[in-house]
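The complex appears here without one of its protein chains, the remainder shown in place.
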Amino acid sequence: MIIVLKPGTTDAEFDHVIERIHQLGLKPHISKGEHRTIIGVIGDESKMQAQPLQAIAGVEQVLPIMKPFKLASREFAKKDTIVEVGKVKVGGGHLAMIAGPCAVESREILDEIAGSIKKSGANILRGGAFKPRTSPYSFQGLGEDGLKILREIGDKHDMPVVTEVMDPRQVPLIERYTDMFQIGARNMQNFDLLKEVGQSQKPVLLKRGMSATVKDLLMSAEYVLAEGNPNVVLCERGVRSFEDSRRNMLDMSAVPNVKGMSHLPIIVDPSHATGRPDLIPSMAYASVAAGADGVHIEVHSCPEKALSDGPQALLPPKYAEVMKQIRKLAEMFGKKY
Amino acid sequence: MIIVLKPGTTDAEFDHVIERIHQLGLKPHISKGEHRTIIGVIGDESKMQAQPLQAIAGVEQVLPIMKPFKLASREFAKKDTIVEVGKVKVGGGHLAMIAGPCAVESREILDEIAGSIKKSGANILRGGAFKPRTSPYSFQGLGEDGLKILREIGDKHDMPVVTEVMDPRQVPLIERYTDMFQIGARNMQNFDLLKEVGQSQKPVLLKRGMSATVKDLLMSAEYVLAEGNPNVVLCERGVRSFEDSRRNMLDMSAVPNVKGMSHLPIIVDPSHATGRPDLIPSMAYASVAAGADGVHIEVHSCPEKALSDGPQALLPPKYAEVMKQIRKLAEMFGKKY
Amino acid sequence: MIIVLKPGTTDAEFDHVIERIHQLGLKPHISKGEHRTIIGVIGDESKMQAQPLQAIAGVEQVLPIMKPFKLASREFAKKDTIVEVGKVKVGGGHLAMIAGPCAVESREILDEIAGSIKKSGANILRGGAFKPRTSPYSFQGLGEDGLKILREIGDKHDMPVVTEVMDPRQVPLIERYTDMFQIGARNMQNFDLLKEVGQSQKPVLLKRGMSATVKDLLMSAEYVLAEGNPNVVLCERGVRSFEDSRRNMLDMSAVPNVKGMSHLPIIVDPSHATGRPDLIPSMAYASVAAGADGVHIEVHSCPEKALSDGPQALLPPKYAEVMKQIRKLAEMFGKKY
Partner (left out) sequence: MIIVLKPGTTDAEFDHVIERIHQLGLKPHISKGEHRTIIGVIGDESKMQAQPLQAIAGVEQVLPIMKPFKLASREFAKKDTIVEVGKVKVGGGHLAMIAGPCAVESREILDEIAGSIKKSGANILRGGAFKPRTSPYSFQGLGEDGLKILREIGDKHDMPVVTEVMDPRQVPLIERYTDMFQIGARNMQNFDLLKEVGQSQKPVLLKRGMSATVKDLLMSAEYVLAEGNPNVVLCERGVRSFEDSRRNMLDMSAVPNVKGMSHLPIIVDPSHATGRPDLIPSMAYASVAAGADGVHIEVHSCPEKALSDGPQALLPPKYAEVMKQIRKLAEMFGKKY
């Protein structure tokens, strides 16, 4: 950690800063420049980051040197983590091809969609039973009935399933039915929920919040890891921006950026990132080319009657076409799925 | 609601759109232009907003006309809502002057701070017992012990208290000790939590999410109102932006903007919005001048030893100075507190 | 265009709106709903967009239906435009592989870089002679001497050249030396400059402004096209965002988004979009997979001594490696270069 003092700091202020550093059991290295004094502080950085050193009189800036996350960091594990979702591997060269409707609506519709996407190459089935809707008046999901249908259809088509959990109280219920928890963008910093799924061993698909930095995302992953669950898959799904012609702005460079900072797998969700079916195929290709460990796409056999997010779903034949191209790309980049 | 068709829409597509509108029990008004056909749809807009009409072939845009929130809207109540927090009124000309430390750390420190801010004119005491921290390794709050201290010190100084709730399971516990729930920015779209406090009658201080639009904020208020709790106070606390010289960007015009759209009170939190004590006083003055129903300021008697967010706290004498100026402004704008 | 009236609009206000519409030679279609009246206005939309109808009493919203750009729009030309830069084709299946140093620094360095990138597959040479620098104290470019060197080295290696123009007064000078004008992000809405290059027939590489929407970008292209120069190549180069771990946020979905709205070619500049050499290769691959008409990469043989933007340049051997992969991707997607 580096402490930069203000120009014109008094000797008393300087001495007080040095005293505080010693109190914390740390060692200061002092560089007096023409205009400013800089203090390099050596020792346990996490101890320092918890201290409000910036509030001390005379301190202009406190610059952390170490990253605030540990278990999620690339330094912690040089090798890419491979997360197992049922029998499907994610990361380290293995691609997750997650697909399905936004919400579980009925056994018949889900069965039809699952059969079709499985044939196209999807390896994990998604579907929401508890839906986070902006409006209290929108369809909120089928609840446990939805979970049962999802489990049954997943088993029928031999695909592990993933579904969203929004409330820490739902964790035990959802754990009985699902192979992977999804934490949605709106709950990325719902720390109690993160701790709760951290106490399970089931994999967690952690979506990036709408205005979360990549560092924030990794800090949230750290919450899950710190509770003892090492099975976290990150998901880029677009962030809020001034651009109003699509739902969100897909931050594609988050993929290599995360891979440099962390050993955890990261996939991309072009469906929520764009909200527009015409943009999804090319963004799915770009994701694989960018090095993502998978792609998450919403598919619905009748988007215009879907109870949630219909307008952004791909039709099954379109999904089949996209998957053909992805297969070629995966091969070129040496990825398996 | 208005449906705009793509240029070159076929007759079959057009007929299908019209048929869907009739199926929903609605009436289409058709305007055929030179380049595009526009369909005005008359009827229950909320019914339409739940439908994925955008997914129908031939549809270019669906433009909602009505706002998606009802109970929170200015149309629902022309008169400003006055929320009572203990004996303190907020809204309709009454200012909430909320102050206190970020976290409850000990009885002694809180007592000292509370005594001082009360004298300066604060009328509601804040302090966190459960803290949402970005890092799992940071101080997470004193829990129930913190709640007890907060209650005791609030009573001693005759100030109602507000504290953050992060987990729906904590609602009954916190309700026993607090006069007002705070929902933090990170939980603004934690819908299960919103529903839970909506079932209480205690007032809710709902902070704007870091990338929430004003409409999103009002939709989240709607969740609380729809459950039967009419006592919601909104809080502008800055949003994420590209500007890196302060913590967040205080969106001051959200104050008159919300007042035009809603009858609910809205206060401003310049402490979290800026994260810098040198910017807080002028932002507090600006908030009152902009028409805010109160100001929320963090105060700590020893910021450099605070366990959470010390660097952004004002010292008690500085707070006293700020409050003197605010008193004059309040008078000029005909506000009471 | 659609005009939505406020609830409670008086008859006099309504009549005044209708009168204004008739004055403009347009025809109103009126739909009276339960809560609001909607007026569809048929006629020349550009005439209407120039009118401040929103300022009329009783008007709540004015919703344009048509896009505000014409010559740049997909409706204007169904077929992709192919722009010729010297002998190099860009668009319609032809990829522009633009590379070179940020600034022209000396004949020797540019010659070395040009020889190397040409061998790797670059087909257009870039290099700045007039540099837009945030600080007045930074290197501002070699001026005309730089232009001469760029021309000479381009000819030697048989590559057309592109260089930035910042001032309308420089257009004639730069036109003598270059094959393509570059308009930088900071000048995307420098309308006098756009008009000036619009009067040339040399192609224009128009970079997206740091907070420009895709629509803004196309409006700026419209300025060039409207002056009579049809040779515009757009360039996505990242936008400003809250994410602080890279220079900008590459908006990858702008590529298919622009292609849906316009017939103009669009390339991607991952160098400026990320500012980090470790992220550039994967973003270059993703750009081609997303359907971009080319990639713009800064290459320098000694980044640590570059006079401008050294830290983001790729070394020539790294560029060679990236181009090998791009060649395979281009083939897979049926693109030539």
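Brief remarks on what is shown
In this document, chain identifiers A, B and C correspond to the written order of the chains, with residue numbering beginning at 1 in each.
The criterion applied here is as follows: a contact is a pair of C-beta atoms (placed from the backbone, for glycine too) under 8 Å apart; a residue touches a chain by one contact, two chains touch by 3 or more.
What you see is a predicted model; the values in this text were computed from it and never measured.
Here is the thing to keep in mind: the chain we left out touches A, B, C in the whole complex. Interface note for the absent chain: among C:Leu63, C:Leu173 or C:Ala226, the touching residue is C:Ala226. When the missing chain is restored to the complex, the residue among B:Ile82, B:Ala286 or B:Cys302 that touches it is B:Ala286.
Listed residues C:Thr10, C:Gln54 or C:Gln201: the one in touch with the omitted chain is C:Gln54. Although one chain is not displayed, chain B still touches it through residues 211, 213-215, 239, 241-246, 249-257, 260, 270, 273-274, 278-279, 282-283, 285-291, 328-329, 332. Residues of chain A in touch with the missing chain: 2, 4, 7, 29, 31-36, 38, 40, 42-43, 45, 61, 63, 65-66, 75, 240-242, 244.
Against the chain not displayed here, chain C makes contact via residues 20, 46, 49-50, 52-56, 68-69, 132-139, 166-169, 186-187, 189-193, 195, 209-211, 216, 219, 222-223, 226, 239-240, 303-306, 309-311, 313.
We adopt the following convention: only the chains that are shown with their structure count from here on.
Chain centres were defined as the mean of their Cα atoms; on that basis the chain farthest from chain C turns out to be B.
Annotation: 38 Å between the Cα-based centres of chain B and chain C.
Note: centroid distance chain A to chain C, computed from Cα atoms, is 31 Å.
Between the CA-based centres of chain A and chain B the separation comes to 26 Å, rounded to the whole angstrom. Shared contact sites, meaning residues of chain A that touch two or more other chains, fall at 211, 239.
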